[in-house]
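Sending over a structure as structure tokens; questions will come in a sec.
Of the protein chains in this complex, all but one are displayed in their positions.
Right after this comes chain A.
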Amino acid sequence: MSDYNFAYLDEPTKRMIRRAILKGLAIPGYQVPFASREMPMPYGWGTGGVQVTAATLTPDDTLKVIDQGADDTTNAVSIRRFFQRVAGVATTERTAEASVIQTRHRVPETPLTGDQILVYQVPIPEPLRFLEPSEVETRKMHALEDYGLMHVKLYEDIARHGEIATSYAYPARAAGRYVMDPSPIPKFDNPKLESPAIQLFGAGREQRIYALPPWTRVESLDFEDHPFDPSKAEHPCALCGARESYLDEVIVDDAGGRMFVCSDTDYCAGRRAAGHRGTEAAA
């Protein structure tokens, strides 16, 4: 590991990223531009999150990396190995044991604490992007709190599908001011954005960092007569029997058999270790 500076990035770069993080924490939900560096992995592999994690880690930290809730996907494994190699930090798969968690597409089921930092990998930080392609215009809209277009999008959803069909990257308003994209987490996770942990969002290709300080009020946008509904399919996990966790549908055999299991693998394993059983659990 002595081939690299601690956590790969040089100290001036880390300082620059920390400044962006601090500014982001001071203005919840505001997208702070930063000079994103080339990382030894392609965009789309979480280079924004990796840079934020690199600027956040200390030698005493314990790192957990998840992708869609799982610790063992290629993306999660390679980022975890990267930091083992360039920072030499301890790693874990247990949410409760981690001090820094880098995530793609999920918030862990196990409630976070005030000692933890959750780092999100963000592909597209701008919630208005699909409605207004001009960056100059979207910045102006944020500056003027001109968010009517977000509701036009939700209106279109209801008009077409009878309900708000947006189920990922569901837009939310931070501290009553900036509308933000919570990254492609399921809307089921939106209520967890009001958290005792520090939450940092990094977009590498788009060169933006934004943040939520602990206990920031985060409201998912909705209509008075179509209130935000974070609910998910009414199945219990087939492995651990959990009813309150977010589930993935997995195909289990060649005959097209399916089952629903926790997307958060650590949470599911923890419940099974504690004796909880679902319908498909091996005895």
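The definition used in the following text is that a residue touches a chain if its C-beta (ideal position, glycine included) is under 8 Å from a C-beta of that chain, and two chains touch if they have at least 3 such contacts; residues count from 1.
Simple rule for what comes next: contacts and distances are computed from a predicted model.
Asks: Looking only at the UniProt record of the hidden chain, which name from "Transport permease protein", "Monosaccharide ABC transporter ATP-binding protein (CUT2 family)", "Indolepyruvate oxidoreductase subunit IorA" or "Phosphonate C-P lyase system protein PhnK" is the right one?
Replies: Its UniProt record gives the name "Phosphonate C-P lyase system protein PhnK".
Asks: Looking at the full complex, which residue from A:Ile27, A:Ala96, A:Ile158 or A:Ala281 touches the chain that isn't shown here?
Replies: Checking the options A:Ile27, A:Ala96, A:Ile158 or A:Ala281, the one contacting the hidden chain is A:Ile158.
Asks: Residue-wise, where is chain A in contact with the chain that is not depicted?
Replies: Residues of chain A in contact with the hidden chain: 140, 144, 146, 148-149, 151-152, 155-156, 158-160, 222-226.
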